[in-house]
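Missing here: one protein chain of the complex. Every other protein chain is in place.
Letters A, B and C name the chains as they come in the text, with residue numbers starting at 1 for each one.
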């Protein structure tokens, strides 16, 4: 072995919860051209633990991280309400930033991020819609684009979490969970969302509005159903089928174990979305790092993050009783074209 | 072998198209206590052919069949517009009748049938919603009722025909195809339909509105999506998954062949709904005949046929631009309780 | 309704255990042209119960049934050691007989049955290899014959019973369970068996030799593996995949319920082979009855029963330590050609 000089991207990570820790491990173990150099979390103990995992320094505050000499790029996995300000700080510092979804907690916030990036004139923001990097989603999109399915008329998505976070809200089902579909569906179909209607199952008074079903209409006229369940109990489960005039295509279940026991023949369903999308996260981070090294932004942009917020906002309005709500159409700024 | 006296139900069949001919074959081959005694179709050649299949007489008109001495019960598989009048004639004659869906071409018609049966004070009508006899639907319903799925929050149905009939209309997608789900979903969940919203995919001007997606809301508050495609091309395909708070349950694909060839590993999908539901039709006819022999009506009633019509009518209204349409609630007459 | 004369086959059933009772129900409920007229079982109570099910008389002995005036044909579902003598009695009486497998408990016995039938010069015996009537097996065989799989090089069979009969023996695993594959494989491939090698998993001393794996070699040179497990616990499960030079084809799992719960997504596996092969039994009995009515024997013959016995006998020899054992080739008598 030999000590040698190589050029690596030094990543500062803000937020060391489950998602942040997983990103730190992925960067450390799997992404050749990157190194986690600094970690900050509101919880100093968690900061220290996760920093140690990566051989990184523990930063006492986000300020001590964003803009520090040993940080070339920032990964934001902090609580949602902090996303906007952290991303704006990175933009102010000219730092590439990968921000977990949502980009901001509302459409005004995500618009502010877009405006700040536009003002800088340079794409620095990637939003953590990792499904765009999932191998089967990528293949599915390629199949749709190839025309092999004919014209797309419908799609069906199921998004089930094993167990809701104790702080989950009925709006969060849309804003935190369904937002993945609100981003990935228009990307899959290459067809923006035009309207959304949310139908929530009735639940006991005061309970979380779970299950929620949205019907998305695309600009080209496809009809997309999305079920989100946040207490599915049996595991974390993601399905998507695209229905065209010449056939359908879907994601298969992830690779793993099949079992036959106790009157059942089936496959094991994991409960963990980090494991389910391990390849997607790995590809996402590798693409981000490679994009930074080549100064060539890739992946979902701030604009994509803003558009998902526009759709999520329409969905929340629908949930609150507005029926069918149109998703505002805002022209794509040239920077994102 | 020996000639002997047995008591069999002599069935007159009106309509000898694909469905009528299939029923004649099922009755002849599989249903011990029945015999097809007379057949009538508007096409004399078809009448003769199908009558010969069963060793039955060819009736020159429906009138020569309904009420004839050799007809104990009538199976109506004639074109939809004739259903109402044929069923009313049977009711007038006090004859048990199994009528293919829809019971009548509109809610006024199905209401007239219900009223006529109520006036007679005796249940004579069974509607051909054969899915209620399909073994997996029956098991699925039992599982729902057992409580093993917890509270039902959602369900997803897919109903795909390989190829639309040349005369298919956009309304027919709902009235002829989706009507099966409009009947079977409330039966499965033991929970009537409260509202329906139809979202039809955009198609080239003048083309059949295919694919259509309906969202059904039940009285108890479950949300049910139903996709109907009438030109699915790859085959006839029926899915249903019920989503409860403790797990989900679904119909598996029908038994048949798996193949691995040309880059695919999968199962063969047939194009034929008669074959797909062969067991259901067999059970349906056997139950009908047994019910007649025991003077104990079974299966979907005229009231069920009327309620499906009410839902289909609401769906058509929604398709025509009315958005979410409530399904009228009419109290169940005691005869059908 | 009307009483009328029809010509039906009056079936006498010998053996009213689970299999016999199931056959009585199938004949009564599903097979139009037949009627169970008499039942006999060594257990008078069971005789009475099952006879009542069918509205048949209870016969005090097999002799009172075979050859009685009210019995046109006999179904033998008695214990295996009685098969030979009952079938011989039917042959002596010129009666069509459907005998559950095995046709006799050894190759000498089955040869005696064949010789008796040959002496009579008329095919009267059908052996209860019901899988030949299973719809997916029938389709699989048609696909093999069509050439669509290319040349068949291999096949894999799995045959799992949920729980062994308390009297099960290690030889019985082959003679009672694997015998289905020993019959159906050469029929599927249209290619007789040439040799068999049995590999039994090691078990605690004195325990039933379960699991057993046989390798069958066909005359044309295909290699077929057959696993039989008689205590699979999780359910009754049958698989067959045929491997050709152009692809493979297999039986899919039977139709039923899929469930997602407790970390698993799968399908329900039943424990009951009668339910698993309900369609096959129905088709088997209907074809038998129709064959009798048309005086045209169908289905597996006494010769097929004898050939399966030859293969099973070779398998037992292999199990007892003989390694690879050739299946004796006996030329097919013209009556069975």
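Throughout what follows, contacts are C-beta pairs under 8 Å (C-beta built on N, C-alpha and C of every residue); 3 or more make two chains touch, one makes a residue touch a chain.
The structure presented is a predicted model; accordingly, all values stated were derived computationally and were not measured.
Peer 1: Touching the left-out chain: which of B:119, B:205 or B:264?
Peer 2: B:264
Peer 1: For the chain that's not shown, point to the residue among B:111, B:202, B:233 or B:293 touching it.
Peer 2: Hidden-chain contact among the options goes to B:233.
Peer 1: Under the stated touch rule, tell me which residues of chain C contact the chain that is not displayed.
Peer 2: 153-154, 156, 158, 197, 199-203, 210-213, 215, 217, 220-223, 225, 227, 229, 231-234, 243, 245-248, 323-324
Peer 1: Pick out the residues on chain B that sit against the missing chain.
Peer 2: 232-235, 237, 253, 259-271
Peer 1: I need the residue numbers on chain A that touch the omitted chain, in ascending order.
Peer 2: 1-10, 28-32, 35, 70, 72, 135-136, 139-140, 143, 241, 246-262, 267-268, 279, 282, 286, 292-293
Convention: only the chains that are shown with their structure count from here on.
Peer 1: If you average the CA atoms of chain B and of chain C, how far apart do the two points sit, in angstrom?
Peer 2: Centre separation, chain B to chain C: 36 Å.
Peer 1: Just curious, how far off is chain C from chain A if you go by their C-alpha centres, in Å?
Peer 2: Centre-to-centre distance between chain A and chain C: 56 Å.
Peer 1: What are the residues of chain C that contact at least two other chains?
Peer 2: Residues 253, 259-262, 267-268 of chain C each touch two or more of the other chains.
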